[in-house]
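For reference, the structure is listed below as structure tokens.
Every protein chain but one is kept in place in this view of the complex.
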Amino acid sequence: MSIITLTTDFGLKDGNVGVMKGVILAIAPEVQIVDLSHQISAQNILEAAFILHRAAPYFPDDTIHVVVVDPGVGTDRRPLAARLGPQYFVGPDNGLITLWLIHIEEKGLTAEFFHLDQPQYWLDEVSHVFHGRDIFSPVAAHLASGVLLRELGTAITNPVRLEFPHPERTPNGWRGEVVYLDSFGNIATNLRFEHLKEQQVTTVLLDSVRITKMVSAFGDCPPGELVVLYSSTGNLIISEVNGNAAQRLCVKVGDTIEVIVK
Amino acid sequence: MSIITLTTDFGLKDGNVGVMKGVILAIAPEVQIVDLSHQISAQNILEAAFILHRAAPYFPDDTIHVVVVDPGVGTDRRPLAARLGPQYFVGPDNGLITLWLIHIEEKGLTAEFFHLDQPQYWLDEVSHVFHGRDIFSPVAAHLASGVLLRELGTAITNPVRLEFPHPERTPNGWRGEVVYLDSFGNIATNLRFEHLKEQQVTTVLLDSVRITKMVSAFGDCPPGELVVLYSSTGNLIISEVNGNAAQRLCVKVGDTIEVIVK
Partner (left out) sequence: MSIITLTTDFGLKDGNVGVMKGVILAIAPEVQIVDLSHQISAQNILEAAFILHRAAPYFPDDTIHVVVVDPGVGTDRRPLAARLGPQYFVGPDNGLITLWLIHIEEKGLTAEFFHLDQPQYWLDEVSHVFHGRDIFSPVAAHLASGVLLRELGTAITNPVRLEFPHPERTPNGWRGEVVYLDSFGNIATNLRFEHLKEQQVTTVLLDSVRITKMVSAFGDCPPGELVVLYSSTGNLIISEVNGNAAQRLCVKVGDTIEVIVK
């Protein structure tokens, strides 16, 4: 049984996610559909890219990830399907795959990209405003049913890639950026375990706030304490134990952090 | 494998949607359950009717749509099951099917209605406050398992129908109403493609705001622009490109719009 995951900025009220599932199940009745997130901030491609690349490695081979964050729907942006290592992506060609693709390339796996241009695999009527329903859902369902990528479109080699901020070395450590705030208020940065390796973090500076408690689990400090630790996917994060660090510190994505190491 | 969709005003926190799924799967373990929406505004039958009738056409034949927006639960309002063309409805008889039924009748399809009065297809104990769990979920599951509609209840011919506002002609166009605000802040009106046909919209007036950009896709204008276009289900909508028109214009459902055509 194939798995199709769905990630959108549609929210859960309007029924549009349900409609995509109806379209998928009409073509591929046996598929398992998993919601990854439908609360991506409206039109926020970077946020969807971040959530997708963190989640994809935990899904089995042949999983098809449909992502519809699509400010260019109805314009000439290309509809895309791709194979990234052992899994698939279906969605607009606007950079959504960037972080996942970097990960795939770092692991030495191959990727293939196809411009979706075979309307026989779409709904009969295609609107200018909802390709998630009219193109991406039926394409994913046909892929799950055994249609090959190369039947769904024409091979291309230049999918859109977005620039993501990289951390930089400083005299006594690193300068990075806040890249995600999760629902607990954990502040995720773009500094990763691979950057710091055996370097020991002594202080994290976020605007004028100094945090000096480095822990390995939230429960290592009492509630209310600000701590620094690695997230479950390897990013350096700043948290308040049993609290909401993002709210307390009024942090937003893009803010600078300084890390001092020894 | 049958599909059962669920639409409620329960929200997703309290576990009541999960309970309905438990009840369904205990009777029909192989069914595919799809959430259409659980964020209908509390007791808002019109809103649920709007979301249901937009979504139903995208589901395969024999899909069973369970809708529980039920301010009259425990009173003498009838529990209902219906066949609308090739699909099914299960829920309270309070008008939830109105728009979908109009659509079915316009297409010349048949519909049948049954007052659910056979408690052997319900849970053993039926509360006065949660028929979604005690009556509608088990009935839908039995229907998915092959029980016939006429075994579940007694045929009736007078399901409750609600009045929905119709657009009216004006000397230079149409007067309509706002009928739905979606999670992107798109403002959907009750003016549809079928009303306007080859008439060309030149201006939309919403209170004192004039909108004159008619586009076919969101990306046809720069971010921040107010535009008018057709939604993916054929309603005339007012949108802000990459923004939230409903918030910006302080619009609410029921507000009047004027459309000038040439």
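Order of writing sets the chain letters: A and B. Residues in each chain are counted from 1.
The rule is simple: a residue touches a chain if its C-beta (ideal position, glycine included) is under 8 Å from a C-beta of that chain, and two chains touch if they have at least 3 such contacts.
Computed from a predicted structure; not experimentally measured.
Chemist: Considering the complete complex, identify which of A:24, A:104, A:229 or A:246 is in touch with the unshown chain.
Modeler: Final answer for the missing-chain contact: A:229.
Chemist: If I consider the whole complex, including the chain that's not displayed, which of A:12, A:191 or A:236 touches that chain?
Modeler: A:12
Chemist: What does the interface between chain B and the hidden chain look like in terms of residue numbers?
Modeler: Where chain B meets the chain not shown: residues 9-15, 17-19, 21-23, 25-26, 29-30, 33, 42-43, 71-75, 77, 127-130, 133-134.
Chemist: If the hidden chain were put back, which residues of chain A would touch it?
Modeler: Where chain A meets the chain not shown: residues 1, 3, 5, 7, 12, 32, 34-40, 51-52, 54-55, 58-60, 63, 182-184, 216-220, 229-232, 242, 244.
The definition used in the following text is that only the chains that are shown with their structure count from here on.
Chemist: Starting from the mean Cα coordinates of chain A and chain B, work out the distance between those two points in Å.
Modeler: A distance of 31 Å separates the two centres.
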